[in-house]
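Only a single protein chain was left out; the remaining protein chains are all shown in position.
Order of writing sets the chain letters: A, B and C. Residues in each chain are counted from 1.
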């Protein structure tokens, strides 16, 4: 699955490149889009997205991104016991700019860890990653 | 002209609504898109967007925006002597959520005020705003 | 009353100056500090700050601010019927960089407009602004 993000002026810093903290925001955009498509998030219920708490993030920067760049973010997710792991690759055309991994647990609306519905888990469990992204 | 923005999770605050500072970022997105379509900004030349310095901003909030909302931003621009004035209306479907006005001057790459090419000015000068947006 | 803010690297943009949307964040910092000192906000109760919804913001930029600048923000607040009005002046040493005005209503925890306790109102009502900041 993939997500596109056009780099905005306000996402740059005085080095003239995208500030590194914004990459976590781009990856969140891709993750939310993924969750929305999988049926985890309903945009009509504003709090439904609180289901994924962030346990860990890891980002590797290969090349900088610039104002106006159209970034393409590939994302893949899988379940790992009680956790969810997502990996990302960020591209500008055929240039690989960054990769990342984020680890999450699902929370209910009171911020308590929760199990996800069985049918969703089954769908995710089957995914095997052979290729290395990070 | 209009621009669309899907509200992201990271644009909300603990009140559960879009933080007010982000509206200026949405309006900038619309303004950059406007400038790009008018030929003022070339995405291939990263510094070309520095042409509009912000002199004044004014935002009126009518209703809050929420995570996942698809916002539509109408924008119109005109020249006022050495200044540029943009007005914006921000909608969620048929609900009017906010309006705004921003005032700018054009700067060259060394942050010095500059005149814009005559043909662009002529195009802008002709626009008259009868309707009130603010 | 006044508040100090050291400009961070991540608050700059590719023009090498502080992005204009961040000024609303600096003014919020000053407003929260003001509210905290007046007893409106209790840092131990995270949702107590939701009391001020933003109705309108207005910022005038006189000179840019740069990375590393130590900004001083003067703030004054007063009640205007059901509304609260704050005005701000932002300085770097003796240089006046920006001024602003924000208008608010008080909300309870369910985002419903509410009246503030009488003793607080009485304290605010007395303040008269003779000098022009904006």
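Note that a residue touches a chain if its C-beta (ideal position, glycine included) is under 8 Å from a C-beta of that chain, and two chains touch if they have at least 3 such contacts.
Bear in mind that the values here come from a model prediction, so they are computed numbers and not experimental data.
Peer 1: Write down which of A:56, A:95 or A:127 is the residue touching the left-out chain.
Peer 2: Counting the whole complex, the residue in contact with the absent chain is A:56.
Peer 1: Among B:10, B:43 or B:133, choose the residue that contacts the chain missing from this document, as touch is defined above.
Peer 2: B:10
Peer 1: Which residue numbers on chain B touch the omitted chain?
Peer 2: 9-10, 12-14, 16-17, 19, 21, 67
Peer 1: Mind listing the chain C residues that contact the chain we can't see here?
Peer 2: Counting over the whole complex, chain C touches the hidden chain at residues 8-10, 16, 25, 28-29, 32, 41, 43-44, 46-47, 49, 66-69.
Peer 1: If you put the missing chain back, which residues of chain A would it touch?
Peer 2: 14-15, 20-22, 24-25, 28, 46-47, 49-50, 53-61, 64, 111
The rule is short, and it goes like this: only the chains that are shown with their structure count from here on.
Peer 1: Rounded to the nearest 5 degrees, what is the angle of the rotation relating the C-alpha atoms of chain A to those of chain C?
Peer 2: In short, 180 degrees.
Peer 1: Mind checking the centre-to-centre distance between chain A and chain B? Centres are C-alpha means, answer in whole Å.
Peer 2: One centre to the other, that is 28 Å.
Peer 1: Which residues does chain B have that touch at least 2 chains other than itself?
Peer 2: In chain B, the residues touching two or more other chains are 25, 28, 46-47, 49.
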